[in-house]
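Worksheet for the structure shown next.
Only one protein chain is missing; all other protein chains are in place.
Just so it is clear, A and B label the chains in written order, and each chain counts residues from 1 on its own.
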Amino acid sequence: MIQQVEIILPNFRRGYHLITSLIEGNLPSLPKQGVVHIFVKHTSAGITLNENADPSVRVDFEGFLNKMIPDGDPVYIHTLEGGDDMPAHLKSSVIGQSVTIPVTNHRLNLGTWQGVYFCEFRDFGGKRRIVITVYS
Amino acid sequence: MIQQVEIILPNFRRGYHLITSLIEGNLPSLPKQGVVHIFVKHTSAGITLNENADPSVRVDFEGFLNKMIPDGDPVYIHTLEGGDDMPAHLKSSVIGQSVTIPVTNHRLNLGTWQGVYFCEFRDFGGKRRIVITVYS
Partner (left out) sequence: MIQQVEIILPNFRRGYHLITSLIEGNLPSLPKQGVVHIFVKHTSAGITLNENADPSVRVDFEGFLNKMIPDGDPVYIHTLEGGDDMPAHLKSSVIGQSVTIPVTNHRLNLGTWQGVYFCEFRDFGGKRRIVITVYS
């Protein structure tokens, strides 16, 4: 059995944002056992799971990823859309554009410290679309 | 319901290649709602989603990833298969060996700019196998 919903996120500024509650608030009723797939329809944003407690982890994601994949690196030839565009594409494939989470007893079966991060890699990303599919 | 097909890709040279049409041409008939899983059966190649319009993005993927994970890095001890082998393994796990895409109204529900990239990380990768599974 498949249930699917497409949602539009509120505007997020560049960085890593905890959206576990936002996702849970948009889920259809979950089965006893199954899987949830969360998919961002963009190539300059991402979805990942990481630490849900200390906000400094999200700050360090922004700081370190900017060091690992810098804005305006001299290697880039795709520069017409700005110095933040090509690194956003790279980060999107390195971090990933979807996560799949098990469902157990009608709930997301996340670990204690796992939260869903929406990753906005552009300076001004605008409205972003997500497709959530539940199968059981 | 599950449908599955295994295909052999044409030889691709090292780099990032847009294969959305090739994949769509090999899909079984898609359900109204569901998910497609595309899986490469190799540890020195990858699959990801990224920008489908400007070919310079694919050139920058090759240029920047080679800078981030260089051929012949002095750290490598696994060097018997050539200077391009160990970085290919690393890129394969950093970029990933599969993508999962939602299906909506009998079509891949990709964003406007999302295309499927096949990533050949070896200098001479040869024939590569992909397994496509559709579930609904």
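Operating definition for what follows: a contact is a pair of C-beta atoms (placed from the backbone, for glycine too) under 8 Å apart; a residue touches a chain by one contact, two chains touch by 3 or more.
Every value quoted in this text rests on a predicted model; they were computed, and no experiment measured them.
**Q** Given that one chain is not shown, which residue among B:Leu22, B:Leu108 or B:Val131 touches it?
**A** B:Val131
**Q** Per the definition of touch given earlier, which of A:Glu24, A:Asp60 or A:Asp123 contacts the omitted chain?
**A** A:Asp60
**Q** Which one touches the absent chain: B:Ile7, B:Leu27, B:Val59 or B:Val94?
**A** Hidden-chain contact among the options goes to B:Val94.
**Q** Suppose we count only contacts with the excluded chain; which residues of chain B make the list?
**A** Contacting residues on chain B, toward the hidden partner: 2-4, 6, 37, 39-43, 68-69, 73, 75-78, 86, 89-90, 92-94, 96-98, 100, 129, 131, 133, 135.
**Q** Contact with the hidden chain only, please: which chain A residues?
**A** Residues of chain A in touch with the missing chain: 31, 33-35, 48-51, 54, 56-57, 59-61, 63-65, 67-68, 94-96, 99-102, 104, 109-114, 117, 135-136.
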